[in-house]
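Here the complex is missing one protein chain, while the rest keep their positions.
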Amino acid sequence: MSTVRRDPAQVAELLIEALPYIRRFEGSVVVVKYGGNALADGDEAAALAAFAEDIVLLQAVGLRPVVVHGGGPQIAALLKQLGIESEFRDGLRVTNAETLDVARMVLVGKVNSDIVGAINVHGALAVGLSGVDANLITADLRSAELGFVGDVTKVDPGIIERLLAQGLTPVIATIGSDSAGQSYNINADTVAGAIAEALGAEKLIFLTDVAGLRADPDDPASVLTRVSCGELEAMIASGAASGGMVPKAEACAHAVRGGVAAAHILDGRVPHALLVELFTDAGLGTMVQP
Amino acid sequence: MSTVRRDPAQVAELLIEALPYIRRFEGSVVVVKYGGNALADGDEAAALAAFAEDIVLLQAVGLRPVVVHGGGPQIAALLKQLGIESEFRDGLRVTNAETLDVARMVLVGKVNSDIVGAINVHGALAVGLSGVDANLITADLRSAELGFVGDVTKVDPGIIERLLAQGLTPVIATIGSDSAGQSYNINADTVAGAIAEALGAEKLIFLTDVAGLRADPDDPASVLTRVSCGELEAMIASGAASGGMVPKAEACAHAVRGGVAAAHILDGRVPHALLVELFTDAGLGTMVQP
Amino acid sequence: MSTVRRDPAQVAELLIEALPYIRRFEGSVVVVKYGGNALADGDEAAALAAFAEDIVLLQAVGLRPVVVHGGGPQIAALLKQLGIESEFRDGLRVTNAETLDVARMVLVGKVNSDIVGAINVHGALAVGLSGVDANLITADLRSAELGFVGDVTKVDPGIIERLLAQGLTPVIATIGSDSAGQSYNINADTVAGAIAEALGAEKLIFLTDVAGLRADPDDPASVLTRVSCGELEAMIASGAASGGMVPKAEACAHAVRGGVAAAHILDGRVPHALLVELFTDAGLGTMVQP
Amino acid sequence: MSTVRRDPAQVAELLIEALPYIRRFEGSVVVVKYGGNALADGDEAAALAAFAEDIVLLQAVGLRPVVVHGGGPQIAALLKQLGIESEFRDGLRVTNAETLDVARMVLVGKVNSDIVGAINVHGALAVGLSGVDANLITADLRSAELGFVGDVTKVDPGIIERLLAQGLTPVIATIGSDSAGQSYNINADTVAGAIAEALGAEKLIFLTDVAGLRADPDDPASVLTRVSCGELEAMIASGAASGGMVPKAEACAHAVRGGVAAAHILDGRVPHALLVELFTDAGLGTMVQP
Amino acid sequence: MSTVRRDPAQVAELLIEALPYIRRFEGSVVVVKYGGNALADGDEAAALAAFAEDIVLLQAVGLRPVVVHGGGPQIAALLKQLGIESEFRDGLRVTNAETLDVARMVLVGKVNSDIVGAINVHGALAVGLSGVDANLITADLRSAELGFVGDVTKVDPGIIERLLAQGLTPVIATIGSDSAGQSYNINADTVAGAIAEALGAEKLIFLTDVAGLRADPDDPASVLTRVSCGELEAMIASGAASGGMVPKAEACAHAVRGGVAAAHILDGRVPHALLVELFTDAGLGTMVQP
Partner (left out) sequence: MSTVRRDPAQVAELLIEALPYIRRFEGSVVVVKYGGNALADGDEAAALAAFAEDIVLLQAVGLRPVVVHGGGPQIAALLKQLGIESEFRDGLRVTNAETLDVARMVLVGKVNSDIVGAINVHGALAVGLSGVDANLITADLRSAELGFVGDVTKVDPGIIERLLAQGLTPVIATIGSDSAGQSYNINADTVAGAIAEALGAEKLIFLTDVAGLRADPDDPASVLTRVSCGELEAMIASGAASGGMVPKAEACAHAVRGGVAAAHILDGRVPHALLVELFTDAGLGTMVQP
């Protein structure tokens, strides 16, 4: 135990600020989208360990975190290693059967397993799921042209709720399947939003590699603290939100419209961004509210 | 909601320090002895309101506080107002029937009720008890000479446990009774220790008007951070602990010997001393451990 | 065990009369208003012990008694002892802060505690409450002129129900408080009625020092066995019920209108009046029914 | 409702005597052996109705009665009607297959059904059982000479306990069977004792046609109020208890040795003998205690 | 254990056919009417033992069988033995008090007890009931001319449901009673239908001595596999169903109209007819469906 005596007044001030959040969020479901980029960065092991520590702390103080992840860079790496070349339409990779198998193996067998393993160093706390487990995510073909790229048609959150009720943190790879058992690869931002909505989550948090949503896409200083659903939808329509921000922004707006109390876009590169966002008045990044 | 953006790194550091304590103490019973002196001070209403806020926060983050209080100065004041003069033996007030009635009325009908009222401004959170309720404290005559001054012979913590199980904070006035229904006034420090022991409390905390236990009674700078039970008992035997500190020291030693994980003597005049003690590594005052 | 052999036929006759009541009232909540006068009488200790014995028997055979008490004579005595003179308006004592403190101390710290103690000689059966505990009684200023005299604005019977569910008898002092924590003294008859109504009690029983409600206030022989709510309200309006009988009569009528099955005004000086009323066909005193 | 105003003092006195018994016996299992003679008497319908009323009252105030019955006179009547002559050995009727069928039909199809019907006029309260149901009574051949007369080898009280737990009163005909499915007729006094013991009953009560056990078999005035197990066993050994009293006395002694708190031999012809015995200090008849 | 190696393919085929029925019927209530004729036949003991084995197997794999039985031939035999001659009106036996007593004794004390005994050779599995138990069947006089022949006016299935919930099989003799306690003999086919309806049974099965319902009463080869309720009612109206088939056909139609999923008329002489009907696609006899 360290023995640094902090200034009691400062400590008390922060605790009095943080404790009501802890009280308020006790038992709350918080869906966290953890991006594949984080794992592809320089010191990915350290970043993953820090993220795992935050999830463990959230769970320890009574929140019920649910992790949803992607894995684009990792899929691309294995495709390259296998010499599989992808066709692209409208900027999206066409997913044939061979590519789908690679995506499944990377997402479920590698990225998911790595996150579960990093959390479980702290105890028997996390369980990996894909959308195929207990038919969590039912999906459908988006378009014949894109191959096995799916759209979410139904989320059955039963297995998530049972694991949460047992004090376990579900970690979810975004593979879904249709009623005939065919698998699909699905956009992870969209899945995170659909799961948050199905769970009636208190919060949906996107850990990204930007500081938040910008009023002016080109001005890093224009990060917004709060936007309403309506404002966000206007930004999507006007193109003020663009690129990779679009599925996140859409997922935020859809989830909040569907009953999630608040959605957040944070910079996952800030150490312990989750804690600062959840337990301080000022928070971090951009909050989307009704 | 304030919007002061704190330094995320500092915030995270303190949260990472505090969260494990919150996790560890969740569900823990913490017996807090709140001194009559605190209520007799200059701005007693403000001090009581701050204390009540801390109790509410502890309860909110999942601890189960139990408050035990005295009321010596308030009893003395009413005795004086009624023109009742007390005889003293060995420095202790002789408690005849008239004096006992005054003590009961002040402790149960005034001090206890004031503390309960201050907490309940925040919700239906506290319930006042005396040792007579559900035969919580069985007492016996200490000596015929001192009149109706009692020693604890049995604590039946059932009513406390039921209230805690219902999410309520018991506030306890230290009047006990014997099997014939005769009431007694009992030292509040001793009662706090006996209750902590009967509950198998995690902590017993004395909020006093000194900074802690001193190695040298005359040197305010000699406050000890930690002592073992054995060291504390030696200090009582040697007279290093003296005066009003003796019943507190004895209660600490007895409770820790009886299974309470740690006992603390804190300066209740430090704002939010309870929070700083419970949720930071360094803590405050003196900790007694096995 | 005594060995008096009673006449089996007579015994059987009374048992066959009483057993169905015991069956019918099992689990029923019975609110008993116990007057301060009873405690102020000559042999108050004996009267209190007999009352306590009845409450213990009721609880033993499965009823769930709730005791509400006043303490006017005892308050007056302490005020006199302290030399505090009261102003009266329309026959009601003006309650300033000093008087309120005296009322709280006497009601909560003495009368309540005495009743609880008398019951608990038989076991850990009773718990004292004031309206401040768990915000049981929310009150509001009746009129600025009368000072801290309150009217009941809300009864939250949760704490009573929990204690009843644990087999404990609540004993209630009629102090309430407002949302800012200010305490008020409240008429005990009114509180008894409001609590009976909030609990959906089976019965509300006033133990008084008269034989019942009289058709002719001046004729002791005109005690009524039964009146309807409507008849009672007419008697209040016409002045046939007057003086100290008015708040009791109003509380009876209000409670029965609010769902209490029956209200009773009995002579508490008859030994074991509660038992005779509850378990025989003829009963005692006056019964108010819809 | 009658309106006879009894003397409150007398009423209170009896209630104060009876209520503690009601409290004490709440939930207690009381096994009542109801003799076939009672049903064979002059006004058997009235006697049965009065008995049924007592059982309903016991159940209503929280006791858990279990009725065991015989039916010797009724079996003899049907045998006579069918012209079946019985051989007797040592005063006991030899039970061949034909006689056994008659006994089963009379006990299960007539006497049992009549008792159940008399109780159920008051509600869905009783369920008839024979020892064959759910293998309640396992029996074995007493001696080849006596035919299908059985001795109890095992009581499995599960079905009785389940019915009691559902608030139902079991009424038991004393037919048992062995593991091959062969039925036997068994002495009802013995079965009552074995069932009381298997249930750990509070009381075993024999309703007979005598006032109790006599110290001198020939002197009706010598009825004993209490005997110990040892004394009773001595009386059986010495022949002081003889004739039809022997199986009752043996069953009392065996049951009390086996854990039943008390066994009673009462005069079932006294109206409501069960109530007087259970709820007054003096009781009726003879009590056997350890 | 036998060691005949069956052809795996055939075994698997039948299991794949049977398992879904076992799954589908798990927990389902199946009311089986077992005719008195079966017990009156040549080798009645063997037939009863085979029937009992089937009931035990059904219960073992999770169905909840309820047995309802008659006993006409057995009643007639005892009446003859007692020399009681019956009057007949419209082919129905007039039931005076003496005849009713015989019917009760035979049905409850003999036939019911025999069935229960045969099942309980396999364990503590069955409990016999008559309609008098827990007021299961309330009946009313059909017509003064027929004496104590009753019509069902109400079925209170509570006692059946409780026994089923405890894993016990109720075996029911079709005696009912009215609110005054008078017993009646009731047609067993009608009772079986009324109980199936009151329980919301999955199936009502009549085990008879014919192969099923015939399209042409005179042509044994015209047994129908399935009929709808409407077709069945038309057959009753047209006289195509006649004689002893009428109450069965009416009970089937009424029960299916009242919510029972399917009713069946099977040949109880086919060994293990119940198993073949319940667990194979083809089944046996005639099925009545909505």
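So that you can tell them apart, the chains are marked A, B, C, D and E in the order they are listed, and the count of residues begins at 1 in each.
One rule holds in what follows: a residue touches a chain if its C-beta (ideal position, glycine included) is under 8 Å from a C-beta of that chain, and two chains touch if they have at least 3 such contacts.
It should be emphasised that the depicted structure is a prediction, and the values quoted were computed from it without experimental measurement.
Although it is left out of the displayed model, the omitted chain contacts the following shown chains in the full complex: A, E.
Checked against the hidden chain, the listed residues A:13, A:44 or A:101 yield one contact partner: A:101. Across E:12, E:46, E:97 or E:165, the residue that sits in touch with the chain not pictured is E:12. Within the whole complex, the absent chain has one touching residue among A:99, A:183 or A:286, and that is A:183.
The chain that is not drawn here is touched, among residues A:16, A:94 or A:168, by A:168. Looking at E:125, E:139, E:172 or E:273, the residue that reaches the missing chain in the full complex is E:273.
Think of the hidden chain as still there; on subunit E it touches residues 1-6, 8-9, 11-12, 14-20, 22-23, 26, 57, 60-62, 225, 270-273, 275-276, 279-282, 284. Mapped onto subunit A, contacts with the missing chain fall at residues 78, 81-82, 101, 104-110, 112-113, 116-118, 120-121, 123-130, 132-136, 156, 158-159, 162, 166, 168, 175, 177, 179-181, 183.
We take it that only the chains that are shown with their structure count from here on.
The set of chains touching subunit B and also touching subunit E is empty.
Among the remaining chains, D is positioned farthest from subunit A, on the basis of C-alpha centroids. A straight line joining the Cα centres of subunit C and subunit D is 46 Å long.
None of the residues of subunit B touches two or more other chains. Going by the touch rule set out above, the chain pairs that meet are A-B, B-C, C-D, D-E.
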